[in-house]
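As you look at this complex, bear in mind that one protein chain is not there, while each of the others sits in place.
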Amino acid sequence: MISFVNDYSEGACEEILERLAATNHEQSTGYGLDPYCERAAEKIRQAIECDDCDVHFLVGGTQCNKTVIAAALRPHEAVICAESGHINVHESGAIENSGHKVLYAPSADGRLQCADVEAILAKHTDEHMVKPAMVYVSDATEIGTFYTYAQLKALSECCHAHGLYLFLDGARLGNALCAEGNDLTLPQLAQLCDVFYIGGTKNGALFGEALVIVNDALKSDFRYHIKQNGAMLAKGRLLGIQFDVLMEGDRYLRLAAHANAMAQKIAKVLKECEIPFLIESKTNQIFPILPDVLLARLRERFVIADWERVDATHTAVRIVTSWDTQEAAAEELCKALRAFTQ
Amino acid sequence: MISFVNDYSEGACEEILERLAATNHEQSTGYGLDPYCERAAEKIRQAIECDDCDVHFLVGGTQCNKTVIAAALRPHEAVICAESGHINVHESGAIENSGHKVLYAPSADGRLQCADVEAILAKHTDEHMVKPAMVYVSDATEIGTFYTYAQLKALSECCHAHGLYLFLDGARLGNALCAEGNDLTLPQLAQLCDVFYIGGTKNGALFGEALVIVNDALKSDFRYHIKQNGAMLAKGRLLGIQFDVLMEGDRYLRLAAHANAMAQKIAKVLKECEIPFLIESKTNQIFPILPDVLLARLRERFVIADWERVDATHTAVRIVTSWDTQEAAAEELCKALRAFTQ
Amino acid sequence: MISFVNDYSEGACEEILERLAATNHEQSTGYGLDPYCERAAEKIRQAIECDDCDVHFLVGGTQCNKTVIAAALRPHEAVICAESGHINVHESGAIENSGHKVLYAPSADGRLQCADVEAILAKHTDEHMVKPAMVYVSDATEIGTFYTYAQLKALSECCHAHGLYLFLDGARLGNALCAEGNDLTLPQLAQLCDVFYIGGTKNGALFGEALVIVNDALKSDFRYHIKQNGAMLAKGRLLGIQFDVLMEGDRYLRLAAHANAMAQKIAKVLKECEIPFLIESKTNQIFPILPDVLLARLRERFVIADWERVDATHTAVRIVTSWDTQEAAAEELCKALRAFTQ
Partner (left out) sequence: MISFVNDYSEGACEEILERLAATNHEQSTGYGLDPYCERAAEKIRQAIECDDCDVHFLVGGTQCNKTVIAAALRPHEAVICAESGHINVHESGAIENSGHKVLYAPSADGRLQCADVEAILAKHTDEHMVKPAMVYVSDATEIGTFYTYAQLKALSECCHAHGLYLFLDGARLGNALCAEGNDLTLPQLAQLCDVFYIGGTKNGALFGEALVIVNDALKSDFRYHIKQNGAMLAKGRLLGIQFDVLMEGDRYLRLAAHANAMAQKIAKVLKECEIPFLIESKTNQIFPILPDVLLARLRERFVIADWERVDATHTAVRIVTSWDTQEAAAEELCKALRAFTQ
């Protein structure tokens, strides 16, 4: 069986495994205070063109989200996101568990716009309600779309005009930055966001997210929050080593571009077969609406996750590719699609 | 100026003040362990026909809601309510502050139905999402509607079939029970709900809510939770004395019936004047949609709160009466309405 | 039976009951935004000689403590107190429930000194430990002692030198300020503390604590925190009216002085009878060490709480008087003591 269920089914790119093996018996300081973390942080500061940004390495995305939001907000403050936002749906209430309400706006494409934010602000006017203090977006979003520079700039200006922090979840940032039509760059991210992260787990690392704190107001005592949230890895160098490798040359973008290319190859065939999509996506997640008979046929050979039921005979599914999806695997799926529809 | 802004603008019914004065220099045990609390609790157990229900007295509604939910749920569990639910909108994030997500369903009339609950359950299927564990309803609702016996019974059966607790916020319970068309009784409430409260603050007391815990699973250690939530009044007898008075004879229902009658008197005149309503309400809160010119005129003499903007020249307002609204005050508003529309 | 168990056994001073009755049917804005609260706040600002201090009225002490600490601290920050501090022992974990560690120092007399604070600071040096951010003291303390001006000034300077807020729990502030030997004044409190409160519950009110926020850094959005902690009373004017009465002339101090005088009258007789004390106290709580046979005799007529077992035949007890303790009641206890020991 070949899985197209998610982008964390495999391990890590070879260079990471090699580097871990090569440094295995070195002794280094724990908790992220080692030279590898420092070197990786420095590479990231260069890539985003921000000398005084703070960089921290955490193990996973929910951890990043929970830790950042818990550290940034006072108890009565809330975070705004799209209804499909990971913090709203898929973190088992981690944000509420840290005491904060998640205010969400409906969003057909997974993106948030200034009007969405302002509609929520308009409803939160006094101390009987929570006070919105942060906007959370994902790029790429949970449904495969991404923000253009103009879109993110408009949202950033909106946030700052209203005294809100802008926090960007970059668990799939590579896939956004490499997508056809994207014009947003890492340095621009550091100009527009108050805090964001560069995802490693879904782009070639065993695990790890590189969190970048741009706004000084969010920097103080951040390591306390990492520790308190159980997110401080004893052998922190494992994170430093992985990001040191990922940020070498264009590797980070190259891995993501491969994932995107594999999904888009499949999307192209789906379109040729006149299969409609739930949403237009240019990244490594695509959401075709398949006839149930086709889906049943495909599942003899491929693992594919349901997304939502569309009608009595059709199901929208999520097909995800990764940095490690083999060209042959994608080909095989394409062949099966063509075989069915011809 | 006469205020129709809310039902907690005045003090308490005379008998409560008299009883407080009469007992003022008595010494009694603190924290609700005094004979007045015990006597009031006993009256309530008789009124609801439940010998083994636990009764606790707390100062306010948000306190009750936060304490009950914090005591009942484990950290990953969530509470379901209508979008307009007090816990969702008007508690400054108190529920989230205790660690729990509030899952809400859109509801045009402020009531929740089994289908609303099941739609939310259908989306919460595994450990990446919160686990719904309780349903919260208000009766009367935040927009003046109420539950019939059949409606609450259906919801109760739905909750229990799905392993959910049913919690009823009775801050305005008197107004529901006295409303024209209501057929729900106190004993039925104790049969259908796992926990509910009988509101005093909005029905003749200086403050106070009588919390009734029906389900044994919710009883243990509840006084710890009251204390931890800052909700244990040192001179707890003040609550006991007030509910002892409120539960004498039919006083509790009589006070609420007066409030309803005053609002319905005004509603009748509004209808005569062909003023439409945002929603049909038979309790002490009504929501007429007023022409702005009329509203401006009324506000020379009456304090009336905006509810929502309807169109360029009309505003839905909330008119609230209380146990202490004077017949003459209601008359004066009726006169002003008639004067404008004739 | 006459109770010397605590200082909240009775109701309120007559003038408060009269004022509540006189204003009972007035309509006023809810949630503490009424003219009575404003007038009481203004009286307090005058009494403490602080024009720009914020004053809020809350119902009880645990509520005040929890709300202030939750509003002031970030998640990784901790509060320091004496081991006997109310927040450490008698709030059912309310502070920890809001997410914060309580760091305590042993203290024989219930007071905290700079050296105690610095010993705790010395142990909390990096992000693997909590970060102390506030010092909490009670005046009078839980064991009847109080702070002189010099003592509180030294502690205040210590706190501010180390970047810590100083928070003073004044649930029994009147008793401290009226104690023989006290030289601390209300205006000095406002100079030395960042936040403190003036207790009403234990000094003539039905309930209520007047919270004074001196430090600007603690002022913002405080009403959100009151609401979120379930501490915003719907009929907030009840608090305003009570403090308006308490702060008239010298009533607040006079009520407390009476309580102290009653306890000291009893203490004098105990000393004449050569009964030792667990601790020297000049306020309304005294801690004599009684032979068990005497204690048994007294309990035929008086309710007196155990404090701690001292040896096989002696028990330290807590005798508490209040603003409402009758001279005759104190006399009767004195007589019983003399009868036993003669």
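Per-chain residue numbering starts at 1, and chain names A, B and C are given in the order in which the chains are listed.
As a convention for this text, contacts are C-beta pairs under 8 Å (C-beta built on N, C-alpha and C of every residue); 3 or more make two chains touch, one makes a residue touch a chain.
Keep in mind the model is a prediction, meaning the values are calculated, not measured.
The chain we do not see here touches A, B, C in the full complex.
Within the whole complex, the absent chain has one touching residue among B:43, B:86, B:111 or B:131, and that is B:131. Of the listed residues A:24, A:125, A:313 or A:342, the one in contact with the hidden chain in the full complex is A:24. For the chain left out of this panel, the touching residue among A:232, A:246 or A:317 is A:232. Mapped onto chain B, the interface with the missing chain covers residues 70-71, 74-76, 98-99, 127-128, 130-131, 221, 223-228. The set of chain A residues touching the chain not shown comprises 2-3, 5-6, 8-12, 14, 17, 20-21, 23-30, 59-63, 66-67, 91-94, 97, 201-202, 206-207, 224, 227-235, 238, 324.
Contact between chain C and the absent chain runs through residues 75-76, 78, 89-93, 96-97, 99-102, 127-130.
The rule we apply is simple: only the chains that are shown with their structure count from here on.
With chains as nodes and touching pairs as edges, the resulting graph is complete, every pair of chains being joined.
Ranked by separation of Cα centres from chain C, the top chain is A.
Looking at contact counts per chain pair, the maximum sits at B-C.
Here the spacing of chain B and chain C, counted between their Cα centres, is 34 Å. Inter-chain spacing, taken between the CA centroids of chain A and chain C, is 51 Å.
Here the CA centre of chain A is 43 Å from the CA centre of chain B. Residues of chain B in contact with at least two other chains: 91-93, 97.
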